[in-house]
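Only one protein chain is missing; all other protein chains are in place.
Every chain is named by a letter (A, B, C, D and E) in the order it is written, and numbering of its residues begins at 1.
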């Protein structure tokens, strides 16, 4: 692999067909597909959806990196300046992208509040992920924007966090995120797909989801998971026939 | 007490009358009854229900013990083998029992996914408890199986966990679980009853619940908790009269 | 500031007008106002509402301090005594006040159960906050009393906690709480207002909330957060005009 | 047991003979003796000696309780006041006593620095225990005062800690400490003896130490620990004979 | 790989030549060699030597598994019984082996005390590793037995731990340990070598150590680590020449 991948990349648009597929798969399905390619560390551990019924999150990553605050630099006055990168992230994260915030795991101050979430929603940003937490969580839920965090962190951002850089490689909840990597979030949590693998991973994950639908019907009819899940060559052949036959009712 | 208790026991069926009683009591009631017998460490701390509205969990424990995975043994290929104990646990846990998983507290990989939960549900297993977490949590909720975990853990099981033994004594979330011990789970969490005490604990816990119903009516009428809760000999006598009188309305 | 503030104060009644205002503001708004006065550590971190839909919590603090239990002092027999301070707290916490429990962060035993919550509700206490956890959480939710905890902690109180003092200064979830300080809890968490600042903080926080309503309307119409949020002198002037004009529809 | 024990007690002098015995026993021996009396939670977990070669610590507890700091009360100016209880603790802790500091487990600011340690040493205080940490650790080691902490915590005390009370019951590293309770610290850590048990615990612990000396000689000669350690009635009889015989060489 | 490896194996003697080599290499060297074979999780994280100057630890693993204690089974009386597996481990761990204790990470009670350590030393056991801690740490240091732990844990074992099985696969500090696996401990910590790889890993790790000696001499003379460390084909050829030349002084 070329070393160029370690350099920040402009967030690229996500192929609508790939997005469509990723909207239908689970984060755990994606993680399984990546594991087959040797990627073992792709799920952000400890990061949970803000709302139980928020929509699936899919989009390329646009990153914001925080470091700890310092009292002279992170006054409320400085926070209001026009070049503050926290607010620049809100205005500059591309529509369709996911804002991924590296808060260094800090739960001592807010990674985002409801005004920012409302603005992101309006601008068409897909959602937000932080390894810290938010303030005004109830109002953020009200926006409908799918957001992920560790737990609520209501204190004002400048108390503990300084926004230092936009759209560069970061770590978030123990996972590397390069700009443009594809983020998928569901009720289980958030998975990161290296951007150059997004298309093939989407295909393979969707295939796994469809096979699981087949397996689920058999399980509902009383079949053992041995020889069925995980799939075997025989069960795959059986699945292919079933698909070819138009996915008929499974009989017990 | 005989030393024989430290040896693995075949999970025994739970007396339906005992089960019926335990379906009506809280885990905290059970813990209180056990405390009176000197058992101080019976609640699994940090383990929560997967779903806010899942049914009460009652049943004898059938255990699965994980140790950390090793890359050569825990390949996806080996995971698919017919003698994999993770999947054997799913097929062999007796109907009516509770599958108790000792994941060593690992949240780095999944203790169970939705296909396994669906199979357990079909087989009549009562529920699942782990000191780790699950993948496909939304779909597991969909099965209606009462499940307990620490938090979501979506990565594939072989990334971090190796199934090493079935139905032997284990630790789970800080509590000893011997095969056949009776598990009771409600919205507060999970408590473990040593199997030889299940009958008397069920009786005593149900009695406490009924007394609490009596106390609750008085509290709702404005009575102080002093002399009422915890019960005193006087308030117990009053309760007995009230029961004898057919549990009439409590007057203020 | 006089040193007298470090001495325990009788919980004082909260001015109904102040309470009314604080019922309308977020805990994060309050924290922001306090930050402007130099108070950086006012939100209890890691403390969450017991119920997603419980009412806003506002009231002066009445405190209970626990220390670790000792087997000879914290028998169930002693727990039932008339001078037990855990139960005295339940009977003596003034109506309108908030019972703030310093459990030393212990999750090994319960800070409160449902009988106690029912009694507090009857007595008109505003709610309960602990840096530990509760038992009978479902039943406590049933009372409607707004309660905050770290996570469920169902074991019996005397297993790990000894009630040692009432209504003295305590720490709770990393924040100092002096008797009479004003507690505000919403879905984000719990904030503590030094009692002598309650009136001015309530005014200023309500003002911030109203400004946010103005800002939210503009954001919903597509306006950038720059120059709008946080407020600038210009946007404040615009807001004042808007208020003077009777808060008309915001046009895009 | 009388409830009076729950009230703060003036630190009482420790019988010199008891102190002499406790200087010869290990904290783990003391814990074992207390376990036989039903006390399971007497060792401060996670608290370690500041210096590997500091002398054994023995003395009655004199306590200092901290709560979290508040910026208006815990200015450096207020810290310098004559009624500051942190400094009062340094001047008022009786000679021979152990200063036990309840820092609520905070490692964000110092429980003590070297000037305070030097003053305590001069005043004849036996040593210091905190569930937080110290600043100037190297200089404190230089004083020779036996001190225990969790880890270094160099920031100035008022950054995070407010001294709120002297010589009242506190929790320290998960253990209840009542004024006058006897503290024993060695290289393993710190154990707390309820004051009314100090004499009998000292006797019994010293006896255990002497039996261990007997057992160690046999182990060094190749004897199995079965039937020797823990002691059996037979091995105790053998020990008694050995003592009666003047503790002769143990032959293999 | 055969599934047979997942079954418990009798601890086998370690080839003296392999032991000799492993006594000369660092745990980090071993981990590097294993990483080349795809093993990423072989170092026990958080486990440290009890004594800064204890000898290198090498030997095949003999395991003891603890689960949480239960008050009726883990009385002091039961602890003294002849079939107690904690003491059986002390008497049955083969000479030359390393006793590896799975304490489930519990620091609430002791994994071993000084009497047990003295007996192990006498019996020729190589050392002890636990993911919990010890009591009587100073006296254990006195035996000279190399021991590893997380931190001191002086309370009596039966307070929190029940010995449930000997010489079966366990997890210890996050690493899988199968009986007979080769343990190597130095001042960095403890690494586990799958038993069937011990010979080749020892050879390769020793080779790496010798190359590092070569590299260290060059670094001491001012050479850059680029092209030297990690080794390149060129630097390996240079090393081979240097070895062939009798390892002469390295000139700057």
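One rule holds in what follows: a residue touches a chain if its C-beta (ideal position, glycine included) is under 8 Å from a C-beta of that chain, and two chains touch if they have at least 3 such contacts.
Keep in mind the model is a prediction, meaning the values are calculated, not measured.
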| request: From the touch rule at the top of the page, work out which displayed chains the omitted chain touches. | output: A, D, E
| query | Taking the entire complex into account, which one of A:175, A:190 or A:231 touches the absent chain? | reply | A:175
| field | Contact residue for the chain not shown (choose from E:48, E:76 or E:197) | value | E:48
| task | Sort through D:137, D:164, D:191 or D:225 and give me the one touching the missing partner chain. | result | D:137
| Per the touch definition above, residue among E:17, E:220 or E:237 touching the missing chain | E:220
| task | Check each of E:71, E:92, E:188 or E:210 against the chain that is not shown and name the one that touches it. | result | E:188
| remark: Contact residues on chain E toward the hidden chain run 26-28, 31-32, 35-36, 40, 42-43, 45-46, 48, 186-189, 191, 212, 215-216, 219-220, 222, 224-226, 229-230, 232
| said: Give me the chain D residues in contact with the hidden chain, please. | reply: 76, 79-80, 82, 87, 90-91, 107-108, 110, 113-116, 118-119, 122, 135-138, 151-156, 159
| field | Positions on chain A contacted by the hidden chain, ascending | value | 1, 3, 5-6, 38-41, 66-73, 78, 81, 83, 104-105, 162, 164-165, 168-171, 174-177, 194
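Methods note: only the chains that are shown with their structure count from here on.
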| task | Based on which chains touch which, give the shortest step count from chain B to chain D. | result | 2
| Which chains are in contact with both chain B and chain E? | none
| task | Would you kindly say which chain has the C-alpha centre located farthest from the C-alpha centre of chain C? | result | E
| query | Which is it for copies chain D and chain E: same residues on both faces, with over half shared, or different residues? | reply | different
| remark: Distance between the CA centroids of chain C and chain D (whole Å) is 36
| Which chain A residues reach two or more other chains? | 40
| task | Sort out which chains touch which and give me every pair. | result | A-B, A-C, B-C, B-E, C-D, D-E
